[in-house]
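One structure below.
For this view, one protein chain was removed and the others were kept in their places.
Showing chain A:
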Amino acid sequence: MSKRVVIDPITRIEGHLRVEVEVDDNNVITKAWSSSTLWRGIEVILKGRTPMDVGLIVQRICGVCTYSHYRCGTEAVENALGVKIPLNAKYLRSLMQSSLYMHDHIVHFYHLHGLDWVDVVSALSADPALAAKVAMNYSDAPIAAGEGELKAVQARVKGLVDTGKLGPFANAYWGNGTYRFSPEQNLIALSHYLKALEVQRVAAEMLAIFGGKSPHPQSIVVGGVTSVRDMLSPARLQEWKQKHAIVQDFIERAYQADIVMAAEAFGTEASVLGGVNVSSFLCGDDFIMADGEFLFNQGVIIKGDLANVMDINPDIIREDVTHAWYKADGPQHPYEGTTIPDYTGFVERDTVYGKLPTIDGDGKYSWVKSPRYQEEPVEVGPLACLLVNYARGNQTVVNAVDGLLARTGLPLDALFTTLGRTAARMLQTVLVGQASLTTFDALLTNIQSDESTYVKPEIDSDKVYEGYSMIEAPRGMLSHWIRIKDGKVENYQAVVPTTWNAGPVDANGKMGPYEASLIGLKLEDPTKPLEVIRIIHSFDPCMACSVHVMDYKKHTLGQFKIDPNGF
């Protein structure tokens, strides 16, 4: 007899995500559904506005990868108008992107994903002296892992637990058998959780130096970057470099060490050794190292064929809405996307928690569409980025991946797992942090002979413009698509990393990466589905990003049939 498990809200993510699974008598997942439960209609709002405001508005799609949409939207407009921005502007945008990555990936691993790996309660029984020794196994010079500091961390957490009121740690999954760190390892990671709170602020300050603030920086415009004074100030440049050093140090001595530790402790934990069940991967070019040279190169792997990485062909991307809360005749290219909301709600049924409103898997069930490449579902994100670049023979990536595998004693196959996805994010952070120094030096060299940061864009209101931008955002390849007519936005679509990963099943019955990743997973206790939460978190969901609609043909939204008593 199969049982339905409902998980809503999936916490420690950006936005609103519901996941449901069906388990068999052995508590093994046989079916899975991923649903976004919020629609905001931002692209509808863009219609008719000046393309110059697009960046600032689309930035509000997401406050976590806060800078990604700002840049991608601005660059889509530049692409449409044929604006070539100065080299300094490219470097500054890239440095802001690096700062964002360093911030975002640290916060994801420690504060969002961390509690899936770290049993806070177990850390209380650790021996701090032993833990300090254990930390030396994973780094030659561990951060925040000396005996004294570990003792203080333990005392601090113990104080909280003793009250019986755990605040944000209350009513969680402590003691679950899939937590595999020893008490000492848990204590080390917990100490880094607290230390990372401090370090992430410094990373955010890096972004604010050239961006004005973080989240939601405000220094890029169609045509370039506005923070020319900061760029020309030696004090400001050094401020960035100093903060970079602090954050990079933490990434290499703590984040990297903790992943090596996790690889050792969870190397035999079955629930994290699957989870990559879609074998096509996409990534974009990003992180400029010199004019025309990038740290990561774009490409696509179809059905696990690592020997034949292809260039992305933007013309064959389609979005399917068979099971999404929209109406459409068939899969559509982003330039042509017509989207009419068609909300159908939930259906009531028995679950492990009693009767609840649940996803109707036969019908429509999410505000996220299902993008497909050559009709294939595709995973995007740090893992996809590293796989594409590894398969392409990008030497920087090959060395980093081989280095990590050698360090952990794991085979290449280990990358195709939940653990591998989480490790790939760390490795990507290390590479981005290192490469940003090359970009920084390139900027220093360039500003000695060129101080330009902006070219004025021209719009001819008699012309129709079409353009797109593809960048590699922290959660994977992000593309924005725009059509400009009469000098105003006529159509706008964002095909977002989490849309690729979180979308529902398509017309051909093919599941997206989230849903596929859960099939075959065994749960220890279906009423406390930590294993599901951990796998979903390994993708780093960003739901507000993923939900988009723009309907430039219909001026009014569709009609809705909703039972007013249903909620």
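FYI, contacts are C-beta pairs under 8 Å (C-beta built on N, C-alpha and C of every residue); 3 or more make two chains touch, one makes a residue touch a chain; residues count from 1.
Here is the rule we use: contacts and distances are computed from a predicted model.
Choosing from "hydrogenase (acceptor)", "Protein LplB", "Phosphate transporter" or "AIM24 family protein", the protein name stored in UniProt for the chain missing from the display reads "hydrogenase (acceptor)". From the set A:Gly146, A:Pro357 or A:Gly520, the residue in touch with the chain omitted from the display is A:Pro357, counting the whole complex.
Among the residues A:Ser227, A:Gln256, A:Ser280 or A:Ser538, only A:Ser227 touches the chain that is left out of the figure.
Only one of the listed residues, A:Ala152, A:Ile302, A:Val398 or A:Ile519, touches the absent chain: A:Ala152.
Of the options A:Val28, A:Leu56, A:Ala328 or A:Ala414, the residue whose C-beta touches the omitted chain is A:Leu56. Counting over the whole complex, chain A has residues 6-16, 18, 37-42, 44-45, 47-50, 52-53, 56-57, 60-64, 66, 107, 111-112, 115, 120, 152, 155-156, 159-160, 162-163, 165, 167-173, 194, 197-198, 200-201, 204-205, 207-219, 221, 223-230, 232, 343, 345-346, 351, 353, 356-357, 451-454, 456, 486, 488, 527-529, 533, 544, 557, 560, 562, 564, 566-567 touching the chain that is not drawn.
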